[in-house]
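As you look at this complex, bear in mind that one protein chain is not there, while each of the others sits in place.
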Amino acid sequence: MATIELNRVSKTYSGDIRAVSEATLAFRDGEFIVLVGPSGCGKSTLLRMIAGLEAITSGTVAIGGRVVNDLPPKDRDVAMVFQNYALYPHMTVEKNMAFGLLRRRKHSGLSGLLFHATERRAELAAIDRKVLDTARTLGIEPLLARLPRALSGGQRQRVALGRALVREPQVFLFDEPLSNLDARLRIEMRAEIRELHRRTKASMVYVTHDQEEAMTLADRMVVMKFGVVQQFGTPGECYARPANHFVAGFVGTPVMNFIEGRVDDGMFVSTDLRVTLPAARWPRMPAGPATLGVRPDQLRLLHSAEAGVDSMDSSGTSVPATVRAIERLGDRMDVAVMIGGTRLTARIENDDRLVEGGSVLVHIGLGAAHLFASGEDGARLADAHDVA
Amino acid sequence: MRSRIGKSLIYALLIAGTVTFLFPLWWMVAVSLMTPEAAQAATVRGGLTSLVPTDPQWHNYPDALMQMGSVRWTGFLDALANSVVVTVLATAGTALSSSLVGMAFARMRFRGSRPMFLVMLGTMMLPAQVTMIPLFILFRNLGWIDTFLPLVVPAFFGNAFFIFMYRQFIAQIPEALLEAARLDGQGWFGIWWHVILPLTRPVTAITAVFTFIFTWNDFLAPLIYLQSDDQATLSVALNSFRNQYGGITKVNLLMAASLTTMVPCILLFLAAQKQFIEGLGKGAVKG
Partner (left out) sequence: MPVTVHTNTARSSAAWVTCADRVVAILCFMARDGIAVNVSRIVAITVRWTLGVAAVALVVWAFARVGWRELARSRTDAGGTTLTVLHWSGEGGPEEDDIVESSLRAFEAANPGLHVKRINPGDAGSFYTKLQTMMAAGEPPDIFYVGNERIPSFAALGLMEPLDRFVAADTASTEPGALKIADLYPQVVDAFRYDGLTAGHGTLWGIPKDFTTVGFYYNKDLFRKAGVPLPKDDWTWDDFIATARAIGAAKDDAGEHFTGAEFVTWPAMVRAYLFTEGRDVVGTTFDDVTITDPKAMAALARLRAWRHDEEHALTSGRSKIATGSAVFSTGRVGMAGPFGRWVVPEYRRIQAFDWDFAPLPRGSERANIILTVSWSISAQSKHKDDAWKLVRWLTNVEGQKAQARLGLAIPSNRAAAESDAFIDQAKPANDRGFLDAIPMSKVINWPPNAKFEQLLGTNLDEGLKTGNKPLPEAVAAFETLWKQERDSPLGRGGFPVMPWRMLTTIIIAITAAGVAAVVLWFRKRPLPRHEAREERAGFLFASPWIIGFAVFMAFPVVLSLLLSFTSWRGLATLSEAKWVGVGNYQQLLLEDSRFKTSVAVTIYYVLIAVPLGQLLALGAALLMNQKVRGIPFFRAAWYLPSVLAGVGVAVLWRWVFDSDAGLMNSVLAPLLSPFGLAPPHWFGADAKTWGAPAFAIMSAWFVGGSMMIYLAGLQGIPDELNEAAEVDGVGRVRRFVGITLPMLGPVILFNVLMAVIGSFQVFTQAFVMTGGEPGDLTRFYVLYLYNQGFEYYEMGYASAMAWILLAVVLVVTVVILRSSARHIYYEALKK
């Protein structure tokens, strides 16, 4: 169990392609860290640098306080679970699991065979026991004698997990381990991995492109884009207080609604709507372009009957709109509405009165809304909560 | 769902081909069992009539082997032992070195690997006759003449064709497998031994069979490098059935001896052919 410290870690490939730039992060001992971001964001590269599979261009990586830049993977005491499982096809499940341990024995060489037969045998027995124990916890004991090609995807994933577990390394690394499984199995395995972490209390670094997986698994998560760390925080922080436009858009489903416009005299003004910004939350906002971000669950849809026909009133938080599309999720529904040319998505309780093409009033709740500097990567503009 | 006619057609082709392909072997067997007179007549005016030996002379086999070399039986036994030693060493050497080099070219980044790889492919185009005399001069200066070294040592330095085959095959092994092995504590050598070698068994089978057959049948190299009578390999010893003018005096014995010396090649091929195909096919590599 160990801490991991990354200090200004960069990775540049030939041709000046920057995969990771200046990542500085500190993971605590026993923490479950998830690296998340769209594909090509550098999360896997970062993981592989921790593993030692990728050379570090600049900066340092320290595991358990020891800088490991120049250590080969085998000396870093890490174990990794790969996306395609990477089970040795010519070895049985048992051999696959024991392989890493056999190498680390004290009496593995010829001298062991000749002069320390007893110790050697004891070591081998210990390995057998360990493999068996681990297999039992993962429920793959009956598969031990099989070859990987005779296993299902889920079983292979378990074996890959077992292979890492049995080594009892300081750090577990996961490189998108669940992305090849079907949805149901993925959720099942997710819970299992979470449970494993609870039990072993080991440091784990987990890479995924699936923000939901990240949110459910992580103690803390690192959101990355184009090789740059966008935010490092708990899932709650990332959701509630995204560092910027990108994080806000990446974390949470359905995706946050963004409305381009400007802040002007305590008002947010876009082509299609004007919203008064509560002064308590955003005191003294300087005028200028900005983006308003509202999560779909902060939108409410009111029927004209309830609110009265007052389409001219746009200073408030209710705006008339047309229903464009309805997606039923069972207990709730996602409704896409158009305010003029602006499309917003609302997640609401089931409401049978809504029909596609009908008109509604949209109530925009600003309690959990955010303002960002304009542009794709615009930083969140500080509000009263930040000070507190 | 294949029609019955299609299936019969396939079998017809397979059987016709088999008859054609096995024919040489059958003819050799037939001639090897003939009396000298019948054998001679068969090679001169046989047509299709000479394919069935009417009165099999089984003693041709011991007779033929006995006559190899200058001392009864010893010549054959020496030649057999020599062939086995040379072939086994050359085969092992070629497979080991070619897979190592193939792994370097397939998996390891080192500057100059690409030009070197191209040069290596280029060496396949070189006719052996070009290097024959210079190599002889080299081996003579090393004091290797009349030893097995010129036949065996070069094999330990890889063979371009097999290196190429290994490279192509190893390049298809998923990277993650190698990375897993590295994390499991293996160095490059460990990866080669524990992961690459087991996974490239089909290539090794091909390499072994090809090299074995080539070395076993090779005539020119042993002829040139070996001198003492008791150092001769089987292919050279067989040549004693040829005469000054390229003719054959004892065709029946020659065939008997030839067939006997081919037995190991045939058996090896039969033993390895499963590996050959199954391994080269799908699935073996893809976890």
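A and B are the chain letters, set down in written order, and residue numbers restart from 1 in every chain.
To be clear about the criterion, a contact is a pair of C-beta atoms (placed from the backbone, for glycine too) under 8 Å apart; a residue touches a chain by one contact, two chains touch by 3 or more.
Keep in mind that this is a model prediction, so the values were computed, not measured.
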{"item": "Given A:Thr3, A:Thr60 or A:Thr92, the one touching the chain that is not displayed", "value": "A:Thr92"}
{"item": "Of B:Ala90, B:Met120 or B:Leu151, the residue in touch with the unshown chain", "value": "B:Met120"}
{"item": "Residues of chain A (touch criterion as defined above) contacting the omitted chain", "value": "55-57, 69-70, 72, 92, 94, 121, 124-125, 128, 144-145"}
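Methods note: only the chains that are shown with their structure count from here on.
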{"item": "Distance between chain centroids, defined by C-alpha means - chain A, chain B (Å)", "value": "56"}
{"item": "Chain B to chain A touching residues, read off their complex", "value": "174, 176-177, 179-187, 190, 194-195, 198-199, 283-287"}
{"item": "Complex contact set, residues of chain A against chain B", "value": "51-53, 72-74, 78-80, 82-91, 99-100, 103-104, 148-149, 156, 163, 167"}
